[in-house]
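Shown here: the complex without one of its protein chains, the others still in place.
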Amino acid sequence: MIYSLCLLLILIGLYGVVASRQTLKIVVSLLIMNHGVHLLLLLVGYRQGGNPPIVDPGATMTNFANGAVDPLPQALVLTAIVIGLGVLALMVALCVRLYERYGTFDVTEIRRLRG
Amino acid sequence: MSEPHKLRDRGTGMSMTVKTVTRWLKGPILLFGIYLVIYGHITPGGGFGGGVVIASAFILIMLATGERAGLSVFSKAAASRLDSVGLLIFLLLGWLGTWWAGGYFFENFIQTAETGHFTVLSGGIIPMGNLALGLKVASALFLVFTVLTAFHIAVESPTGQENTGAQQRENEK
Partner (left out) sequence: MSFDVQNLIPVFVALPLGMSLLIQLVARRLRPLAELLSIITMLMLALMSISAIGGQGIYHLGGWPTPVGIDMRLDGLATLLLMTVSIIGFGVSLYSVNYMRRFSAGSHFYSLFLLMVTGMNGVILAGDLFNLYVFLEVAAIASYALVAFGCAHEELEASFKYIVLGSLSSVLILTGVALVYGITGTLNLTHIATRIAESGMEAPMLLAFGLFICGFAFKSALVPFHAWLPDAHPSAPAPVSAMLSGVLVKAIGIYVLARLAFNVFGVGETELSLLRWLGLLSMVAGGLLAVGQKDIKRLFAYSSISQLGFMVLGLGLGTPLGIVGALYHLVNHAMFKSLLFLNAGAVEYATGTRNLRELGGLNRLLPVTGATSLVGSMSIAGIPPFNGFWSKLIIVLACVESGFYGFAVAAVLVSIVTLAYQLKVQRMAFFAGLPKTLVAVRREPPMMALAMILLALGCISLSFVLLSGLREPWLIAAAQQVLSSGVFGN
């Protein structure tokens, strides 16, 4: 059920990428899509009523493995967030340079390449 | 040969209230970031999250006191150097793993049994990796913020004029 909400987020981001007229809005929509996918990856590791995956000094391994949520997707999502940050930085830098070159943020006017 | 870098100084930053509060807060924020990095192998945090918090401390200083003062605290050249050095330390840690017997890259060559669990000094090379990563992420984020806001690189157009596209639109109106 909650996975469909993640899918909704991805689709909203996709709509934003397709329908935006400004480069910065496209960037923000891509960011929303990234958030949706990260949420999906995170929720894959969820367990109903699970504990945070932190081992207390007094816990045994079997108790921990049976009670905690899966820590692997959390590590994966952390990496994916940092990757998304790198791409975001590059995109924003490109938008700034595009503005300096073309004088506009409007995607429909940045169309020198055709054919 | 290189484009001139004009430091676009929009006055000396924000108001007095912001500057005072920043002066109080920059220490605790930095400390919290360093705590996140150092305890990253025991509590949630680690290189990435702690590095972001450290970078935000420096960004706060730059936002509150203006570009020049912010850059005098942590200059662009220093950030660039620390950036590369951080990741090189991480690679070096991995490569050192190949020297130990049966060694693999990123092998944990410090045994945890000697130092015990759940303390700061446990976990082998992981805390050192966290430190290197924190250094890298902090300087990289600070560099990204600096370059995007404080440095306005004059763009040369192919025809040799100094007019950028933005100025051309202004001229047309």
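In order of appearance the chains are A and B, and numbering begins at 1 in each one.
We adopt the following convention: contacts are C-beta pairs under 8 Å (C-beta built on N, C-alpha and C of every residue); 3 or more make two chains touch, one makes a residue touch a chain.
The model shown is predicted, which means the values in this text are computed figures rather than measured ones.
**Q** Quick one: jot down which shown chains the absent chain touches.
**A** Visible chains that the missing one touches: A, B.
**Q** Return the single residue from A:28, A:41, A:55 or A:68 that touches the missing chain.
**A** Hidden-chain contact among the options goes to A:41.
**Q** Using the document's contact rule, name the residues of chain A that touch the chain not shown here.
**A** The missing chain touches chain A at positions 10, 13-14, 17, 23, 26, 30, 33-34, 37-38, 40-41, 44, 72-73, 76, 79-80, 83, 86-87, 90-91, 94-95, 97-98, 101-102, 110-113, 115.
**Q** Give me the chain B residues in contact with the hidden chain, please.
**A** Residue positions of chain B that touch the missing chain: 1-3, 80-81, 83-85, 87-88, 91, 94-95, 97-98, 102-108, 155, 158.
Please note the rule applied: only the chains that are shown with their structure count from here on.
**Q** Which residues of chain B touch chain A in their complex?
**A** These residues of chain B touch chain A: 43-44, 46, 48-49, 117-118, 137, 141, 144, 147-148, 155, 157, 164-169.
**Q** If you look only at chain A, which of its residues touch chain B in the complex?
**A** 52, 54, 57, 78, 81-82, 85, 89, 92-93, 96-97, 99-104
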